[in-house]
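Shown here is a partial selection of chains from the complex, left in place.
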């Protein structure tokens, strides 16, 4: 009953076996091997266009270097108030981009409010050297709180960004979970809606370490080989990242893993919706479930070995959680079993 | 016959199998798992004292964050003219340390000349705000050209550094190869000779991705958890690095792998020394061999599939290489076989 995070899971067996198979033999280093090249082509197929792909070690790196690639002196990047980039990366995006500022834009359901984004951007007039310069917008898909931007919503954000020539970045740490939730293609959820660059996360969905930056316009990636090397993110045995992605894409394994994780979350959602000692804090569509549970039920679950995190009550809605209640986050993954889900739901019924 | 670099090899089978074994199950993320903790203790045992250990993705990261940890405004770090940090890391050490300058110190056999180091340090008087500030010394063990500092040589460098309170860093991308070449213990080759922090490399010696920064005085590592996270080097599934090191240390696997690589290089050294179409460019003690070969022999070797790099002729000794000769570098690894060595030597005799 491990619901703490999808990064508590290990590696999916197919990916682990592929790593083992790849361990023998020799290949050229630093991303130049045949396998690296093959996987780069695979990315182009997945996204139905030529893309430039850069493997990196962590999601933090993918986000930070993406934003760094479009940074200008005094630049600011707009993100949701609760975005990972501003909340949980210890200032890495600012560090790598030469001190760009992240400007928080609020919005319901973990999504940037388009009107508020427009207003915030407008508060940085072009050519005003004092305030700083609007440079980029970054959205998280799926969001930090388990919701997803619909395709039109992504289009609306990109339209706003386009008006001021701001680059649009998507933090796709849980890209696959959002994709299968929407039933969209990778192309539809990204460049066809105006996304310029993507942090494509594999780690949370069954890899042990596989993150990539994807540029939909390869011309914009010209500095990235140097940016990545200088950022200490160029693996010598890069082909082991490639191997993970190779297995990840094979026979649409990645989509299957994400569907499984989402389905396990569906189980939690249904069970919690029907429970007397718990309720959904807000609707989610992916592999994250936020529930208000009685403190008693939470204790029982913990006593039976369930792992999950308490979640801070959103400042805007203090009434969400009552006196003897707790807000918790439950995250499923490729490794979550129906037994885990049932086990947890039984705690609520105890 | 892959002699291009030790990072062209894959992962040793024991390490690959351990990764597979570890792929199942759940564990807490970001370096907090039991396995992470176990391996941290293992490092303390290996180095016979309490150390602070930080896993990172690349040797570039290990070197850069080590130097960053002792950086001060306007600081300079002294390294050998041919050191990896100054030659091959695209400015990463400067980037992570907030623009510290690397100052090259020459020296024979790839090793910093102590007298020249003293003189160079003296050219940065304390309290002179114009020149910059001596902050650190970094040595590479084994060096870029296959030699090793003897224990007294390390002690001499550290004595010079100590006089001006400069931190001493060791780039140990090939730490194990140097260690077994000297027949020393890890403690003797580091903190007992005044080394403050070490880039401990596992990747070139049989891991697929396992690098660690080791602080011999854990007090000096207080900022490092934040420095590493901000540098996008904190793996969520950190335990997979730990797993590699766990297997690496088990039954002294790491020392055995390094001994094997060095022995394969011995085979090359002996064969080249006896050859009519090649000679050793300079003596080496580890898994790198530099040879002057006739261009004809080099062509034959390449024709038979041997992989190796041409090496630039050192500016100081142009006479080293004659008109129809080529300077080449041959690197062995845990994966090199005697058949590879023999095959290469046969090319020279062809």
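Letters A and B name the chains as they come in the text, with residue numbers starting at 1 for each one.
Note that contacts are C-beta pairs under 8 Å (C-beta built on N, C-alpha and C of every residue); 3 or more make two chains touch, one makes a residue touch a chain.
All of these numbers come straight from a predicted model, not from anything done at the bench.
Colleague: Since every chain here shares one sequence and 2 of them are in place, how many copies does the full complex have in this file?
Modeller: Copies present in the complete complex number 4.
Heads up, the rule we're going with is that only the chains that are shown with their structure count from here on.
Colleague: After a C-alpha superposition of subunit A on subunit B, what does the rotation angle come to, in degrees rounded to the nearest 5?
Modeller: 180
Colleague: Rounded to a whole Å, what is the gap between the Cα centroids of subunit A and subunit B?
Modeller: So the centre of subunit A lies 35 Å away from the centre of subunit B.
Colleague: Residues of subunit A touching subunit B in their complex?
Modeller: So the residues of subunit A in touch with subunit B come to 2, 4-5, 7-13, 15-17, 19-20, 22-30, 56-61, 64-65, 89-92, 95-96, 203-204, 208-209, 226, 229-237, 240, 307, 335.
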